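Supplied in structure tokens, the structure appears directly below.
One protein chain is absent from this view; the other protein chains keep their places.
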Amino acid sequence: MPDVLVRTRRKPGLILAIAVLAFALLAAVAPGLFTGQDPLAGVPAEKMRGPSLGHLFGTDETGRDIFTRVVHGAALSLQATVIAVVVALVAGSALGLLAGFRGGALDSAIMRCVDVLLAIPSILLSLALVTALGFGTTNVAIAVGVANLAQFARLMRAEVLRVRSGVFVEAARAGGVRWTGVLGRHVLPNALGPVLALATLTFGTAVLEVSALSFLGYGATPPTPEWGSLVAGGRGFLATAWWMTTFPGLTVAAVVLSANRLSRAIEGDVR
Amino acid sequence: MTRYLLRRILQAVFVLWAAFTVSFVILYLLPGDAVSAKLGGGEAGLSVTPEQLAAAKAEYGLDDPLPLQYGKRLLAALHGDFGRSIATGDDATNMVVSALPPTLAVTGFALVLAILFGGGIAFAGTLTRHRWLGNLLLALPPLGISLPPFWVGLLLVQFFSFQLRLLPALGSNGFESLMLPAITLAIPTGAIIGQVLAKSLRTQLAEPYAEIALAKGASRSRVHFGHLLRNAAVPTLTIAGVVAGNLIAGSVITETVFSRDGLGRVTSSAVTAQDIPVVQAVIVLAALVFVVINLLVDLVYPVLDPRIRHRETADA
Partner (left out) sequence: MSELLTIRDLAVSYKSVPAVDGVSLSVHKGQIVAVVGESGSGKSTTAHAAIGLLPRGGRIDRGEITFDGRDLTKLSDRAWRSVRGREIALVPQDPTVSLNPVHRIGDQVAEVLLIHGLADKRSAGAEAVKLLRKAGIADPETRARQYPHELSGGLRQRALIAAALAGRPKLIIADEPTSALDVTVQRQILDHLEELAAEAGTAVLLITHDLGVASDRASRIVVLSQGSVVEEGTTGEILAAPSQKYTQDLLAAAPSLSDSPLREPKPPSSDVLVSVRGLGKTFGTVRAVDDVSFDIARGRTLALVGESGSGKSTTARMILRLETPTDGVVEFDGEDITSLRGEELRRLRRRFQLVYQNPYASLNPKFSIEDVISEPLRAFGVGTKAERRARAAELVDQVALPSSVLKRKPAELSGGQRQRAAIARALALRPELIVADEPVSALDVSVQAQILRLLADLQDELGLTYLFISHDLAVVRQIADTVGVLRGGELVELGPAKDVLERPSADYTRELLAAIPGRKPLETR
């Protein structure tokens, strides 16, 4: 990680990306830092106002401040995203590690299962899980997580195989190191980088998927703010109040872009 | 060669079976009771007697022991029968298949746009001698992937339908109604295609044979189209199945945003109603599309790359 920070010199895009992500995560844990207004109760007198100093993102049809709703929405949206990434990372990496290390029949079996997960588009898989488990942010999070674990399994397995066949690993074995030592000291540290890059990338993908599901109405029930449902809420007012859809969507786009940028930086650092 | 194909077909069949099984596990095994939901109605709170519930469940075959259910449903699925929709009572497979044409129209058009723009950007970005132009063009795909499609769709509606009044905002009629949904789908799809193709082209450009081609006096465009394209096509085609899957998944969103009829609408209604047979039918269909596309791509590989052609014939 420190290497990445060193490289931010002369790279304004990367600094911006890290800043955006930092703000978003901060907003998720401490929304009070960014806004004092109430995300749930609106001031009817102020409804349908465009962006202004008092209301950075404008207000909605019941007078709620959209900026506040977006800030509070960060909590649920990002919470779900983090859960999704953790599920995908842990489950996927464990499977990939097992497959790559043991090889043989276990490897084939695990990779066949992973192939199937790749055959079903992740949104559809998430929808299936939501159908079975019911709506709600946590279910959405788990659904997105499971749908994305295939990539981690593949990556981890590929990294394990790559490092395992590396000359320095054989040199270590020839030097008497046991397989557990090889795993812990050689394989995992070298595989960590690409996995981290994928995790950051998946963070972006997960934000998109989580907000897509909440847009479709499968997330938290209104009036609890979530980025996707905020965009959906503005649908009826497209012609009259463009800010209701624009700003929440812009927020999602900004977070995803930043995650992608950060992921590229990590990958470039690793290779 | 035939062994190669046979192996691939076998794998395809396995994936289909597995997709069916995974969707069965998720939909039928996990807690959540669609029948009660339909009859009970949640907030509406219609009370239903246990006998009525049991009868309804029997009607949908939900009272059999699970392995038996699995066996029955698998057998039925092999005949294309996924059961009856819990919400509407219609044949699930029928619902799904009849919803295909409008979806295919949009996704087909979107795919064409995606290939044109994604491919165009990738080539233009790597071919140009001006670094700044190349960097600018190649910065577009990551942007395209990051934009939420549901948001982009709404923005397009706002701009083209309400402000410019050029294109209809919703509905399924006419060619004009195809444009906005297709563009919305084409953006992330074209971005992925562009990104993967650009990466493949750059990898090929760094290969020594590209330099040798230049050393022979070839122009840059000759090197790109005559040498690099075919070599870059192989790794790019690997994402064909994923792209197809994304298009299907994306239509769930675009059809909602643009209020169009099609597979996406059917899917989202089914999810809202927890209509299990329909959702399963959609999933298996998506897997089928993925598998068929990959098989077609597998057929194309040996044509493109003689090394694969010879390796596979040597085995047979």
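Here the chain labels run A and B in written order, and each chain numbers its own residues starting at 1.
Keep in mind that, in the parts below, contacts are C-beta pairs under 8 Å (C-beta built on N, C-alpha and C of every residue); 3 or more make two chains touch, one makes a residue touch a chain.
This is a predicted model, so every value here is computed, not measured.
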item	value
Displayed chains contacted by the hidden chain, counting the whole assembly	A, B
Absent-chain contact - pick from A:Pro189, A:Pro222, A:Gly236 or A:Gly268	A:Pro189
Contacting the left-out chain in the complete assembly, out of A:Gly36, A:Gly104 or A:Gly175	A:Gly175
Touching residue (missing chain; options B:Ala218, B:Ala240 or B:Ile293)	B:Ala218
Missing-partner contacts on subunit B, residue numbers	129, 207-209, 211-219, 222, 227, 230-231, 304-307, 310
Subunit A, residues in touch with the chain not shown (by the definition above)	166-178, 181, 185-186, 189-190
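The rule is short, and it goes like this: only the chains that are shown with their structure count from here on.
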item	value
Rounded Å distance between subunit A and subunit B, as computed from the means of their C-alpha atoms	21
Residues on subunit A engaged by subunit B in the complex (per definition of touch)	112-113, 115-125, 127-134, 204, 208, 211-212, 215-218, 228, 231-232, 234-235, 238-239, 242, 245-246, 248-250, 252-253, 256-257, 260-261, 264
Subunit A partner contacts - residues on subunit B that touch it in the complex	11, 14-15, 18-19, 22-23, 26-27, 29-32, 34, 142-143, 145-152, 154-155, 157-158, 162, 241-242, 245-246, 248-250, 252-253, 256-257, 267-268, 270-272, 274-276, 279-280, 282-283, 286-287, 290-291
